[in-house]
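The other protein chains are all here in position, but one chain of the complex has been omitted.
A and B are the chain letters, set down in written order, and residue numbers restart from 1 in every chain.
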Amino acid sequence: MSSFSVTEPSNRSKWFAGTLVILYALITMIPLAWIMLTGFKSPSDAISYPPKVVFEPTLEGYVNLFTTRTRQTQEYLDANPPETWYEEIVREYDMVIAGPSKFGERFLNSVIIGFGSTFLSIFLGTLAAYAFSRFKIPLADDLLFFILSTRMMPPIAVAIPIFLMYRQLGLSDTHLGMILLYTAVNISLAVWLLKGFIDEIPREYEEAALIDGYTRFQAFYKVVLPQAATGIASTAIFCLIFAWNEYAFAVLLTSGTAQTAPPFIPTIIGVGGLDWPAVAAGATIFLLPVMIFTILLRKHLLRGITFGAVRK
Amino acid sequence: MSNFLTGLMRLKRGPWEMLATILIGLGVFMLMQPFAIWLYTYSFITTLVGTVMFIIVSHFKD
């Protein structure tokens, strides 16, 4: 039936469309592929002209990313032969590894702040979304708009008073401060998305449970939560990606202990200017999880980016 | 057009929201246009009026 339908495109136009889309996809992937390749180049290969597509891969960028190095005298180098493969890479430049770099710490900060704020916004967001979905709340529409509009605020505009407030409260450059801040930004998305998911669960299920003698709380976590699990999971990934990618607040409010990876990666400096392979290695490690999550999320992507307005 | 005016007179939501939307749009245009600085000077007040109006009229009945 459908193959005879007038709305089914002809094979030729399908082939044409497919070719163009694949061409676009390949072009759009070039920058990403290039940055991943650069991570495996030596510094001289990375800045060679013409740009090298074929090169001898090395883990130098990754070693430089995770370590700090110092130059040593020839006697010292001769007296202490390299013990590990990464020590060997560094030795080519007459250097020794002095210790771990800050990248590991910054990456861990991103993980802690990302997961902490995601957990908190999902926890609070699910409760609020359930209430908005099931109870009559006075001025519900205004509250929902208020919640959404907080998401739209320009970060730099809110950053001024938050900076002052955090300085007063001693929350500047702390994990807790950043978690609270990202939670506040993410909760709007969480409430809007989760409300959509919970709206789709028929009330009859809970009502049956309530008549069976469950309390509201029991009905909520025994009936509603399991049904909303997929929605909660995809909302969580959206919140996580936001907190992971956030830069403006991070660069203004953190400088040391709680600094996340995005403000840190561009500052990786090597000998004689930016160490591009190390920067590329950092970017690769940092971006890869998001790419994997995006693929997991592909069915719910549209819903997430439009605040739940477009379902499919 | 006359429908629009009677809608405004009867405090209907639709036309008033339309008016507020136009004001906001105009304000944003004035803020960023490259033609005259006095338009830029009065852009903020235009957007502000439009936004406040939007919040108020969204409570009118359809």
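Some observations on this one:
Please note the rule applied: a contact is a pair of C-beta atoms (placed from the backbone, for glycine too) under 8 Å apart; a residue touches a chain by one contact, two chains touch by 3 or more.
The definition used in the following text is that contacts and distances are computed from a predicted model.
As stated in its UniProt record, the chain not included in the shown complex is "Sugar ABC transporter permease", which appears among "Putative tricarboxylic transport membrane protein", "Penicillin-binding protein 2", "Sugar ABC transporter permease" or "Response regulator". When the omitted chain is restored, the residue from A:Leu65, A:Leu181 or A:Ala258 that touches it is A:Leu181. Considering A:Leu20, A:Ala98, A:Leu176 or A:Ala233, the position touching the chain not shown turns out to be A:Leu20 (whole complex). Of the options A:Tyr76, A:Phe145 or A:Tyr221, the residue whose C-beta touches the omitted chain is A:Phe145. Although one chain is not displayed, its contacts with chain A can still be listed: residues 5-7, 9, 13-15, 17-18, 20-22, 24-25, 28-32, 34-35, 38, 46-51, 124-125, 127-128, 130-132, 134-137, 143, 145-150, 152-165, 180-181, 183-184, 187-188, 191, 203, 207, 210-211, 213-217, 241, 244-248, 251-252, 262-263, 265-266, 276, 279-280, 283, 286-287, 290-291, 293-295, 298, 301-302, 305-307, 309-310, 312. Of the residues in chain B, those that touch the hidden partner chain are 17, 20-21, 24-25, 27-28, 31-34, 37, 40-44, 47-48, 50-51, 54-55, 58.
In this text, only the chains that are shown with their structure count from here on.
Per-chain CA centroids place chain A at a distance of 38 Å from chain B.
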